[in-house]
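Mind looking over this structure? Questions follow.
The complex appears here minus one protein chain, its other protein chains still in place.
A and B label the chains in the order they appear, each numbered from 1.
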Amino acid sequence: MKLCELAQRLALSWEGSADLEVHRLASLRNAGPGDLSFAVSAQHKQALIDTHATAVLVPPALADSAPCPTLICDSPYLAYASASWVLHPDPALVKPGIAATASVHADARVHESAAIGEFAVIDREAVVEAHAVIGAHCTVGAESRVGAHTALMPHVVVAHGCVLGEHCRVQSGAVIGSEGFGFAPSANGWQAIHQIGGVRVGSRVHIGANTTIDRGAMDDTEIADGVILDNQIQIAHNVKIGKNTAIAGCVGIAGSTVVGSSCQIGGACNIVGHLKITDGVVLNAASTITQSITEPGRYGSAVPLMPVSRWRRAYIAFSQLDGLMKRVRKLEQK
Amino acid sequence: MKLCELAQRLALSWEGSADLEVHRLASLRNAGPGDLSFAVSAQHKQALIDTHATAVLVPPALADSAPCPTLICDSPYLAYASASWVLHPDPALVKPGIAATASVHADARVHESAAIGEFAVIDREAVVEAHAVIGAHCTVGAESRVGAHTALMPHVVVAHGCVLGEHCRVQSGAVIGSEGFGFAPSANGWQAIHQIGGVRVGSRVHIGANTTIDRGAMDDTEIADGVILDNQIQIAHNVKIGKNTAIAGCVGIAGSTVVGSSCQIGGACNIVGHLKITDGVVLNAASTITQSITEPGRYGSAVPLMPVSRWRRAYIAFSQLDGLMKRVRKLEQK
Partner (left out) sequence: MKLCELAQRLALSWEGSADLEVHRLASLRNAGPGDLSFAVSAQHKQALIDTHATAVLVPPALADSAPCPTLICDSPYLAYASASWVLHPDPALVKPGIAATASVHADARVHESAAIGEFAVIDREAVVEAHAVIGAHCTVGAESRVGAHTALMPHVVVAHGCVLGEHCRVQSGAVIGSEGFGFAPSANGWQAIHQIGGVRVGSRVHIGANTTIDRGAMDDTEIADGVILDNQIQIAHNVKIGKNTAIAGCVGIAGSTVVGSSCQIGGACNIVGHLKITDGVVLNAASTITQSITEPGRYGSAVPLMPVSRWRRAYIAFSQLDGLMKRVRKLEQK
């Protein structure tokens, strides 16, 4: 693709010869002829000077440091994100049509521009909207709906009665609409509570590989527009996640907790049930959240890693912390 | 369903007009005409007074506060659990028979009342008992057995030589009988140990979405009757879980650990290998367990979440805890 054409597609101005062609993205260090790269800030200045890229995305302040034609942009990282889709074809965009081996229920409705992969199952009264892509081995349950331009990678399960909006992307192994962990104690052990709610996923939602989202117990579990969920996340029944919140891998959110919009939850955080996390909360990785958070801001709870000999002593000290508080109080009283 | 009929099915007495019909469950606040709701305790009294439900499940003490007919029960939550299955059909209960696209080995045995879903694979000498349901894309390995009335949701893997009891329910993406993490160090790296045990799952066991249960190294991994496992749990080889123990999401239990009966393990707990957790232990969410627990009771290890500026200081203080102990001892000696 000619640089001038790419600039037009990204709505950017350029400097240098716009007739050069770029074919793929590469980092400043690895780029060679035909590659487009990007420099975000002054931190990358030396790498920019040394790059062999054919062209680079740069902020205005770095334009003069580039040894090659440049596309000028306020946010080179965002421009790189856009360019990645222009230069590299989306592997999920396959030919419309239903694979010969797929099983589509007579009462399902699949748009003619949608693509249904091999061995996929589209159940009774399920709806697959325009340009949606259902990967190989996916299951779309009865009365569920996959919105326009939404792509399910191979091996995704959407259970019955769940809704996904438009332009979502769901990675392999994700399960949407599993039956949550609702049980009543009885004299004969745990009595399961039938989970009769569904899952409602908004538009432009990313759901990572092997992430699970339970259906609601009575009302729906809800994931708002623009939420991005990494891999191996567990969202329990009746959780609500607000608009544009980002959640990193291995996070668990227990039942009925409400997470606000524009939050950023670090990897491996664990949030217990029935809490309310307000908008704009940022949680450091591996935090444990046992109480509602009413103020936006950044929070953490992880303890430091230590060489094991020191850690053993800290471990013992921690188990005596309570006594230590008392001893200091006694010393102060003297 | 008429209220009197429901009362009969749940073995409850009622007050008010028993000819009214209820069709579905709803919470006190969301309920409208045709809805059955429930109030558990005095905490729900005002919502009960205000409800528009057609009928409610209530304890005797709350019967007079209801503005509608009541079903009187000692445990409304348990009655609600039972009612959920009566009022809402179980989506897993599909028509008996083998889907045309399923692959059932000539030497497998599938009961005529069982249902085998699309593209399911039932391997050599596998047994599927009466009224069992095998969802789409499931695999039941050679010489494995799925007990009567057990339901596997779509995309469950039961490897070879594993046994599931009766009335179990296994959510999508669960893997039962994967090869555990057994390796011997050698001069050429890690030498895998062939995992020749199986998995034995009792009856009335719930296994959550994307939960993994490894087969035993030599003997079997064992999950007793009535155990309920949430999503994304990892059970390593030769673990044993006792009767009616409940384990919340994202828990990991390492090899050969034995968990007693009637335990409750909070979400994201991590239990190292070769431990023994006695009966009746309750673990707070996100606890780390590195030693055996010999006394029943509740335990925890999580540290508090703090705004990041305070957390940074606590983090540093924690890394100096050992020294702090010594300094206090010195002060005391003066």
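Definition applied: a residue touches a chain if its C-beta (ideal position, glycine included) is under 8 Å from a C-beta of that chain, and two chains touch if they have at least 3 such contacts.
Since the model is a prediction, treat every value here as computed from it, not as a measurement.
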| item | value |
| --- | --- |
| Residue touching the undisplayed chain, where the options are A:Met153, A:Ile176 or A:Ile235 | A:Met153 |
| Among A:Gly141, A:Gly173, A:Gly255 or A:Gly273, the residue in touch with the chain that has been omitted | A:Gly173 |
| Where the unshown chain meets subunit A, residue by residue | 24-27, 30, 75, 77-78, 80-82, 84-85, 88, 90-91, 101, 117-119, 135-137, 153-155, 169, 171-173, 204, 206, 208-210, 225-226, 228, 230-232, 243-244, 246, 248-250, 266-268, 285-286, 302-308, 311-312, 315, 318-319, 321-322, 324-325, 328, 331-332 |
| Positions on subunit B contacted by the hidden chain, ascending | 103, 119, 121, 137, 139, 141-142, 155, 157, 159-160, 173, 175, 178-179, 181-186, 189-194, 196, 210, 212, 214, 218-219, 232, 234, 236, 250, 252, 254, 270, 272, 283-284, 287-291, 293, 295, 297-304, 306, 310, 313-314, 317-318, 320-321, 324, 327-328, 331 |
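We adopt the following convention: only the chains that are shown with their structure count from here on.
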| item | value |
| --- | --- |
| Between subunit B and subunit A, distance of the C-alpha-averaged centres to the nearest whole Å | 26 |
